[in-house]
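Starting off with a structure, shown below.
Just one protein chain is left out here, and the rest sit where they should.
Chain IDs A and B follow the sequence of writing; residue 1 opens each chain.
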Amino acid sequence: MEFETIIGLEVHAQLLTDTKIFCNCSTKFGGSPNSHTCPLCLGMPGVLPVLNKKVVEYAMKMSLATNSNINKSCSFARKNYFYPDLPKGYQISQYAYPLSEHGYILLDVEGEQKKIGITRIHMEEDAGKLVHDEHNPSSYVDLNRAGVPLIEIVSEPDMRSPAEAADYLKRLHEILVYLEICDGNMEEGSFRCDANVSIRPLGQKEFGTRTELKNMNSFRNVQRALEYEVKRQQYLVENGGTVVQETRLWDDAQGVTNSMRSKEEAHDYRYFPDPDLVPVIVDDAWIEKIRKELPELPLARRQRFVSDYQIPAYDASVLTADKALADYFEEVVKLCSKPKAASNWVMGDVLRFLNEEKRDIRNCPITAQALAEMISLIEDGTISGKMAKDIIDEMYKTGKSPRVIIAEKGMVQITDESALAKTIQTIMDANPNQLKDYRSGKEKLFGFFVGQVMKATQGKANPQKVNELLKKMLVG
Amino acid sequence: MKISSSEVEYVAHLARLEISEQEKEKFTFQLNDILLYIGKLNELNTQGVEPMSHAIAVTNAFREDRVADSIGTEKSLANAPDARGEFFRVPKVID
Partner (left out) sequence: MELNQLTIHELQEKLKNGETSAVKVAESVFNRINAVEERVHSYIRLMKEEAMSAAEQSDKDLQSGKAGPLSGIPVALKDIVCTKGITTTCGSHILHNFIPPYDATVVEKLASAGAVFVGKANMDEFAMGSSTETSYFGPTRNPWDLTRIPGGSSGGSAAAVAADECIASIGSDTGGSIRQPAALCGVVGLKPTYGRVSRFGLIAFASSLDQIGPFTKDVEDCAIMMNVLAGYDPLESTSVKAEVPDYRQYVGRDVQGWKIGIPKEYFIEGIDPEVSAAVKDAIAVIEKNGGQCVDISLPHTEYCLAVYYIIAPAEASSNLARYDGVKYGLRTSEARDLLEMYKKTRREGFGAEVKRRIVIGTYALSSGYYDAYYKKASQVRALIKHDFEEAFKKCDIILTPTTPTPAFKIGEKTDNPLQMYLSDIFTISTNLAGIPGMSVPCGFTAAGLPIGMQFLAGHFEEGKLIQIASVYEKNAQIEKRRPRL
């Protein structure tokens, strides 16, 4: 039997505000335990939440960037459950009235654009962190993260393969980082993903029973977990079993998903409107103000790179995957007006250097100005492409500008025809046999002469000029 | 609507309250008394009535995104029944 895979994703993104969603404590990661805390985020009695306006504006940005409709009025609800990392015994979230609904983003699926629906985007607070003691039957609670703002982005069950799901996740990640509202760090948990997955026989309309997957902390793991789970469900159905609705945890080491059922109990979150918070009313003027603040989004930028710079779609997608990289590239282009060369150098040498050292483009020793200068020096013939390879190495190592390196190493290209002709004449005189053979038809020897010229000039001869002169002079 | 003693037990569990058999019976009896009284509301047709969750219609109460001093670890833990180092300690959570 052939099956179709149905996947929907729930993404939690931590927002890059300075303070928590309902109090003035810092959101900074890595403080000593329970140091970014106050009576409010400690859940002490009598203290009251007041909403951080920036949280609403960041969530609005993501809503607009994903073509979602921002509701005129939205409000907060309490999700009630007991857990030591949840100091109030409830999480403040949005339930019946989320900030925005009915959005979508576009994916490239086999050369065609596919819409993935976004059901809703809502604001909520993060929980604290638990550390488990390996030697004692104790757990330790750190509430620094309690109250850090999150948005939850819930997709429609529109994805039809694990690869599509991974692609959707990358696009969403890209948008969040472009908007500069989330740092996107999956290991530190600032970008988290849960997946709902089910299968159904091809052609069937109704959805199959779904499972919820958790604990996947990288793009790769999301895809691996989904692939495993799809296979597991298929195997189950093909062998007369049925899929049970449950939560399953991805085990990275074993490469399998395991049921949480044994420890899970019936959830009854008793949502109700939070009486301590008031509705958020968003008018058109506010939406327009936020819309004006939106940067160019990755998809639009990609398309513009292809049309404006005439570079391949693949290159455009590599260059726009990171906003800072795309900014760098555009800066280089602006300064040297050679988009193709700029793309080749950035995608080739610059990215290779950065990847080798796991460095960020923001900390690249080769500034956009320096790279643009180098490209211009090639174009005007001051240096050869081959020389440039050595120069860029040096630029990366030292952070020096290409002109400085060229001057220090005396690397300027020899383009003076009379000087080159003199060198060629000396070489012809020193190699009479080769010259004779060449003149009698052994044209392959042309390369030999080029090599000799380069050797004699330590590679500084302008190759084009050498070619021209050799062609003339060898014929005699 | 009537509440059964097993529902009382379920609800007490949701609310993380340990109650004795005796309390369970007593609560079930008293709650049914109260629920019977509350049942009065069913006499009213409330179709189309917007539920009211605030007495006064305030909207858009915001705070600026400016960091203020936290109270610090020592004060945060000062009331804790069981603090270890810089943490609150609880019996082990298994998940």
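The rule is simple: a contact is a pair of C-beta atoms (placed from the backbone, for glycine too) under 8 Å apart; a residue touches a chain by one contact, two chains touch by 3 or more.
Remember, predicted model here, so these are calculated numbers, not experimental data.
Participant: I'm checking contacts with the chain that's been left out. Which of A:Val47, A:Val404 or A:Ala456 qualifies?
Facilitator: A:Val47
Participant: Considering the entire assembly, which residues of subunit B contact the chain that has been omitted?
Facilitator: Counting over the whole complex, subunit B touches the hidden chain at residues 1, 3, 7-8, 11-19, 23, 27, 30-31, 33-34, 37-42, 44, 46, 49-56, 58, 61, 63, 71, 75, 78-82, 88, 90-93.
Participant: Which parts of subunit A face the unshown chain closely enough to count as touching?
Facilitator: Against the left-out chain, subunit A lists 39, 42-51, 78, 80, 82, 84, 87-90, 137, 139, 141, 268, 270-272, 275-278.
The criterion applied here is as follows: only the chains that are shown with their structure count from here on.
Participant: What whole-Å value do you get for the distance between subunit A and subunit B if each is reduced to the mean of its CA atoms?
Facilitator: 41
Participant: Give the list of subunit A residues in touch with subunit B in this complex.
Facilitator: So the residues of subunit A touching subunit B come out as 17-19, 22, 24-26, 32-39, 42, 50-56, 73, 75, 82-84, 130-133, 136-143, 260, 263, 268, 270, 273, 275, 277-281.
Participant: Which residues of subunit B touch subunit A in their complex?
Facilitator: Going through subunit B, the ones touching subunit A are 14, 16, 53-54, 58-68, 70-73, 76-77, 84-95.
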